[in-house]
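With one protein chain removed, the remaining protein chains of the complex are shown where they sit.
Labels run A, B and C following the written order; every chain starts at residue 1.
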Amino acid sequence: MMTARRLDAADAAVIIAGAREKATEIGVPMCIAITDEGGNLVAFERMDGGKVTSITIAIDKSFTASGAKKATHEYGEASQPGAPAYGIASAIGGRLMVVAGGLPVAVDGEVVGGIGISSGTPGQDLEVAKAGVAAFLDSL
Amino acid sequence: MMTARRLDAADAAVIIAGAREKATEIGVPMCIAITDEGGNLVAFERMDGGKVTSITIAIDKSFTASGAKKATHEYGEASQPGAPAYGIASAIGGRLMVVAGGLPVAVDGEVVGGIGISSGTPGQDLEVAKAGVAAFLDSL
Amino acid sequence: MMTARRLDAADAAVIIAGAREKATEIGVPMCIAITDEGGNLVAFERMDGGKVTSITIAIDKSFTASGAKKATHEYGEASQPGAPAYGIASAIGGRLMVVAGGLPVAVDGEVVGGIGISSGTPGQDLEVAKAGVAAFLDSL
Partner (left out) sequence: MMTARRLDAADAAVIIAGAREKATEIGVPMCIAITDEGGNLVAFERMDGGKVTSITIAIDKSFTASGAKKATHEYGEASQPGAPAYGIASAIGGRLMVVAGGLPVAVDGEVVGGIGISSGTPGQDLEVAKAGVAAFLDSL
């Protein structure tokens, strides 16, 4: 059998707080989703003004990053026309996200979960996702 | 135009805290979902040990309660074999939940959102949902 | 080849007006959906206060009634435990509605479309659906 380390609810709260702080700093209310290493949702927050369409997008970015152990923007590069993963964006009923804003959360080289951010530009989403991960790593 | 009041992120945190406290008291880790009056997710928490299958169930209970302005267990009674709403449980792609644990959140007779709880028995889910709503109303 | 008569946009407006009038009379704001004989949506109105969850339910009741050329409550009877159509409610991804409120619209014994109503009790939904059909037949 295997043993998996995974984000718990307290970890998720730390990550969300870190992301929320950055989102507030840059003035973009975000949807923030945290998944565990199985890709399953642990926690979610739609900040006041976060977009309705971003609820599912944030969850799916986090699902993609934790489940595939890869940042969503890496899929963005790999799925351009002519690139090897072209067409992957519509996989899993469209849940496979290739837009920036989804990051795996790794500890000691092991992916323990993910974060997904949506409502800003992809660049802003990624910046806020990074802040969430950093807040978690700082707390260890 | 119409004007609608709805739960914000701070309200959702209060409701989740109230539900979490009751869930801890009865010893059943729960999935807790909060939606606004349009049925859209505001916040979610899966307590450590909450069921993976309950993620969607909690979200859909909250969606049903806020969108239909009705407790999910009322649909349970109304959809028994031979009763008028028999068969409604599979509506909206199965999102229409008829099992206890989803409650609308109303202020001054106006539905402003909903809560959905899943991981325990339906009775436990309902008890925890009630505690979440009570915590919110006490905070007003 | 076949020729099909079907409800057009002007017909749909007449049916919706008739349904709206009855809904207003009984004091229940409704979701009102009209489909053509192919089951495809022609028109929809969510009256102020109509339920968010009833949007899809009204559309699917109308889809069922026009596509199956049968009132949805007839499916309700036929799908009770032990009855021949037991289990049909979850067919077509849950779109097959067996709760009252969906009626085919027939002219000269030929189904030309359907109406689906949701937001009240099944009895109220059916009453409003009948009023919509009656308004159309009176207009011919």
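One rule holds in what follows: a residue touches a chain if its C-beta (ideal position, glycine included) is under 8 Å from a C-beta of that chain, and two chains touch if they have at least 3 such contacts.
Please read all numbers here as calculations on a predicted model, not as lab measurements.
One of A:24, A:80 or A:139 touches the chain omitted from the figure, and that residue is A:80. From the set C:28, C:55 or C:71, the residue in touch with the chain omitted from the display is C:55, counting the whole complex. Taking the whole complex into account, chain A touches the unshown chain at residues 48, 51-54, 56-57, 60, 75-76, 79-81, 89-90, 93-94, 97-100, 121-123. The missing chain lies against chain B, touching residues 1-8, 11, 36-40, 107, 112.
Against the chain not shown here, chain C presents residues 8-10, 12, 38, 40-48, 52, 55.
Throughout what follows, only the chains that are shown with their structure count from here on.
If each chain is drawn as a node and touching chains are joined, the picture is a simple open line.
Fitting chain A to chain C on CA positions gives a rotation angle of 180°, reported to the nearest 5. Distance between chain A and chain C, defined via averaged C-alpha coordinates, is recorded as 42 Å. Under the contact definition stated at the top, the residues of chain B that touch 2 or more other chains are 38.
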